[in-house]
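With one protein chain withheld, the remaining protein chains of the complex are depicted in position.
What follows is subunit A.
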Amino acid sequence: MKKIVGLASFTLFAGLLFQSCDNTERKLPILGEATVEKKMVDGKEVIDSIYPTIPDFKFLNQDSVYITQDFFKDKIYVANFFFTHCPSICPTMQRNLLKAYEKYKNNPKIAFLSHSIDFKYDQPHVLKDYANKLGIDNDQWQFVMGSKADIYGISEKYLVYTKEDASVPGGYDHSGYLVIIDPERRLRGAYDGTNDEQVTKLLEDLDVILNEYR
């Protein structure tokens, strides 16, 4: 009996040890090419890696209110690019992002940002109608529109390909990545929003990064 209790507590202890290892040590990578900067700290030369960050932005959201980077201050957010009448990958991507929205609903540290790449059609009232029908009933998931130059320009910063292309269904070509941005505006993960395994990974990784910014 003593032996069993001993073994059990050892297993439990070992388990806890491994678990804590896993939680504290796994960190999401920082994406993008770093530039190296040399600077002087206390008279010593220190090499610092500077990773790419999302620049300032200002887009009109589904409530016709301008949204800037300040809305996402101190938050981790997931960004993507879509359009409301997209017949190809968007519905699957949004269905999957909805899983994340529902999992983290009312968590003040997590937000979502969907950029419309259809700058002609997706006016705020169209985005509002879309958000309502998707079942979004708070401001945690922002749907935004902007000029073609601004939206397509920022998509590059998120490493997402977007292009106006009359030859594809719907008229716009883009990749279906869901991108995690940390509170320091750095890219921490990119997941194919149309692939179930990758979406499961996104949900796991959001827990990991939440732990980093507790």
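Observations on the model:
We adopt the following convention: a residue touches a chain if its C-beta (ideal position, glycine included) is under 8 Å from a C-beta of that chain, and two chains touch if they have at least 3 such contacts; residues count from 1.
Methods note: contacts and distances are computed from a predicted model.
The listed options are "Monovalent cation/H+ antiporter subunit D", "ABC transporter ATP-binding protein", "Sarcosine oxidase, delta subunit family" or "Cytochrome c", and the UniProt record of the chain not shown names that protein "Cytochrome c".
In the complete complex, the residue from A:A79, A:L134 or A:L187 that touches the missing chain is A:L134.
From the options A:L60, A:I89, A:L159 or A:L203, the residue with contact to the unseen chain in the full assembly is A:I89. Against the chain not shown here, subunit A presents residues 85, 87-92, 94-95, 98, 130, 132-135, 169.
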